[in-house]
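Take this structure, written in structure tokens, and hold onto it; I'll ask about it next.
As you look at this complex, bear in mind that one protein chain is not there, while each of the others sits in place.
On to subunit A.
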Amino acid sequence: MAMMALRRTTEMVLGSSWGVRYLALRALSNPPAGPASLAVTRACVVPLGTESLPRLVHTTTRFRTEDISVMTSSVFARSRVYSSSISSKGEGDDDDEGSHSDFATQYKAKGDQLSVNDVIDTDVSKNKVFVYMKGVPEAPQCGFSNMVCRILDAYEVEYGSRNVLEDPEIRQGIKDYTQWPTIPQVFMDGEFVGGCDILMEMHKSGELEDALK
């Protein structure tokens, strides 16, 4: 197994389930001329506080070195990477098939960067509820983002989130996408719902309960 320096370059959503997103990390092998392929043998994520076995398991997904190579959860505060083992393989072992077919529709080969809008489209279409916020649900860095999370938590609904403070492109991109000037921004069933005030109003009026059914 070769040592690898991992560097996060572009956030790309490869898939998601019950609110946990997978991010793609570009793995830089060290030395760069090393392995011809990388295999992510396992990347499991379980929500914090869950003692059961991980329900999400990706096994032996192989990518070419130049491809997006490693999956992990972006929401470290919310989940922990249960097990992740990365091994490198020699040139001859590689079947050179490129990305696992699971990801083919969402991720294309190198040089084809996903635009910010594509990332947002994927976020909001793959999650019933998705929040663009400051901080993470367990540690929001803004009172309004905190309020949104606490309201959603009251309904025990699973939701995905993206921390705009970590990503200036998304921070501006989401404002352009919705033509809405402030963060947080809440989406339900792929549709922009509003910010903190609107979610609170929906909560008070009972509309939110219906929307989350």
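Just so it is clear, a residue touches a chain if its C-beta (ideal position, glycine included) is under 8 Å from a C-beta of that chain, and two chains touch if they have at least 3 such contacts; residues count from 1.
Going forward, contacts and distances are computed from a predicted model.
**Student:** The complex has one chain missing from view, so what does its UniProt entry call it, picking from "3-methyl-2-oxobutanoate dehydrogenase (2-methylpropanoyl-transferring)", "Protein Mo25", "BolA-like protein" or "Ribosomal RNA-processing protein 4"?
**Tutor:** Result for the unshown chain: "BolA-like protein".
**Student:** Would you write out the residues of subunit A that touch the absent chain, in ascending order?
**Tutor:** 134, 141-144, 179-182, 192-198, 201-202
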